[in-house]
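Note that one protein chain of the assembly has been removed; the remaining protein chains are unaltered in position.
Chain IDs A and B follow the sequence of writing; residue 1 opens each chain.
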Amino acid sequence: MEVWLQNVTFGALVGGLYGLAAVGLALVFGVLRMLNVAHGELIMLGGYATFWLFTLWGLDPYASLLVAGPLLFAVGVALYEGLFGRLVRLHEESKIQLSILIGFGLALVLHALAILAWTADDRAVTAAYAGRVLHLGPLVVPLTRLGGLAVAFAALAGLHLFLQRTDAGRAIRATAEDWEAAFLMGVPVRRVYRMAFALGSALAGVAGSLVAVSDAISPAIGLSWTLKALIVVVLAGLGSIFGTFVAGVLLGVAESAAAFALGGVFREVVGLVLFVAVLTLRPQGLFGRGL
Amino acid sequence: MKAALVAAAGAVAVVVPWVAGEAVVNWGLLVLLQVVVAQSWNLLAGYGGQVNLGHAAFFGIGALVTRGLWMQGLPVAAALPVGCAAAAAAGLLVGVPSLRLRGPYFAIGTLAMAEILRIVVATALPEVSALPAEIIARYHLLPRYYLVLLLAVVATGTVWLVGRSRFGMGLVAVREDEGVAEAVGVDSYRHKLLAFLLSASLVGAAGGAFGYYHLSFYPQFAFSPVWTFDAVLMVFLGGIGTVWGPAVGAAFFVLLREALALRLTELHVLVFGTVFVVVVLALPGGLVDFARVLRFRWVRGARPG
Partner (left out) sequence: MSAAILELRGVEAAHGDAQVLWGVDWRVRPGEVVAVVGPNGAGKTTTLRVVAGLLRPLRGEVWWDGVRIDGLSADQVVERGVALVPEGRRLFAHMTVLENLLLGGYAPRARQIRRETLREVFQLFPILEERAGQPAGTLSGGQQQMLAIARALMSRPRLLLLDEPSLGLAPRVVQQVYEVVGRIAREGVTVVVVEQNVYPVLQHAPRGYLMAQGRVVAEGTAEELLCTEVVQRSYVGG
């Protein structure tokens, strides 16, 4: 019983990170109606930022969040202006299709650049507190994973407040719902698109930082994180940050449970199976208004 | 002009094994194999408008079934068609539910399904599939080369035929505007499904040829998404929705990869990724179109005034 609980707890902790990774992707899709399949590569870049800040200057990984986030925000702005921003005038079907293709090419380029710059080796950030655990009753909780969950939660809470309470946030929500009507309100829609894309990238950067602390990073992690984020976005549906977070946790728990009950290989498969199942049976997701 | 080029290329392809060394023949085989993989993807994506990111799954099924049967003693002339049929059957299994999904969801849905298959294969068959000594003793490259050449001709011919057929016209109509196509009486689902099955069969045959050709490989490698992504690159590079685009793209792709890989392994990916993005944004017609655009500009520039 205890082992099972330990297992589920671990899954939930990992899942919080999945949720954070997914929200960035969902934000871009909800506002711009584009699927950035290079999202995982942005997470990878965030991880490398934290790794190098730690390795070269000893910056604590949780502090480097404050660098990785803004850095990836800037990268997002550049990618929007250079690539994705050129697609905004297209009509829906072509826009999504082309964004997938562009994201695909971008992912290849970023992946290759990462290998050329930093080799394909695994990297890990081993801070002083890396191995420490917290004892919560019968459970043993790794400190870094708990920290990851806390940061993810804080980031998403911050995003929620931004979207609900500020003018810019309201403009983003309005643009996501009906961009023409938002335009008629005087909302500078192109700027909103750029902001949403950059925010999504920044969130990816933060997620990447957390990955660097609790897991190893390498150029290859991009694709698997994109898939994870995609699975969570489809599972959750669009429209609720909290829903996406919960869906991420659910995925984490499902993965741990599957690995525990059925064997290691099912960890990856269960997510993909859930993904296909939700796509075909309940396309609007568990919590959302539908993609 | 074009016919002459095609004839010349065809002649070269047939004659190569008699004049060139084994390395060149090997290289040629790989190019022709990629032509089949690219053309089959082009059929569904370029003409049908459906971006299938799980293409590798059918390649893998064709490879596993063909190789398995062939190593059990079945002559390859029988094993390959069975592998092809297995891929087609899988195409039916995957296509029927997934083609009901709209564009991007179809893309990521097929990707997910292919990944599931790859992971299952990696777990069930983790060991290398190596040809036993007696088969290696009888191994000849030439028949394999001509087999793949035949498949490349069949694949290109199929795309050419489809492009000129009523089925092809219906397919393109569905690609352009499904609603309008339905309104004029085209059963869009059936067209898409048939294109899907054709695509799966062709790439399954390619997989079968791969299973017949390769000395040893990890079974899961035949299911790797790299096969799909390379096909996407080649098709776009050469010109999606055209007959010769994928062939040009495949030749270009393999050539450049060999050339660049000598310097830095990842450089070719970097180049291809960049060119791909440029093509998608600026040159939707690919290399095939670029040549035409270039010639058009040159011709116009040559006129006085």
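Keep this in mind: a contact is a pair of C-beta atoms (placed from the backbone, for glycine too) under 8 Å apart; a residue touches a chain by one contact, two chains touch by 3 or more.
Note that the structure is a prediction, hence the values are computed from the model and not measured.
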| item | value |
| --- | --- |
| Neighbouring shown chains of the undisplayed chain, as defined at the top | A |
| Candidate in contact with the missing chain, chosen from A:86, A:160 or A:173 | A:173 |
| Contact residue for the chain not shown (choose from A:38, A:182 or A:247) | A:182 |
| Where the unshown chain meets chain A, residue by residue | 167, 170-171, 173-174, 177-178, 180-189, 239 |
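The definition used in the following text is that only the chains that are shown with their structure count from here on.
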| item | value |
| --- | --- |
| Whole-Å separation of chain centres (CA-atom averages), chain A against chain B | 32 |
| Contact set on chain A toward chain B in their complex | 35, 83, 86, 93, 96-98, 100-102, 104-109, 111-113, 115-116, 223, 227, 230-231, 234, 265, 268-269, 272-273, 275-276, 279-280, 283, 291 |
| Parts of chain B lying in touch with chain A, wherever the complex brings them together | 51, 97-98, 100-101, 103-105, 107-109, 111-113, 115-116, 119-120, 122-123, 225, 229, 232-233, 236, 264-267, 269-270, 272-274, 276-277, 280-281 |
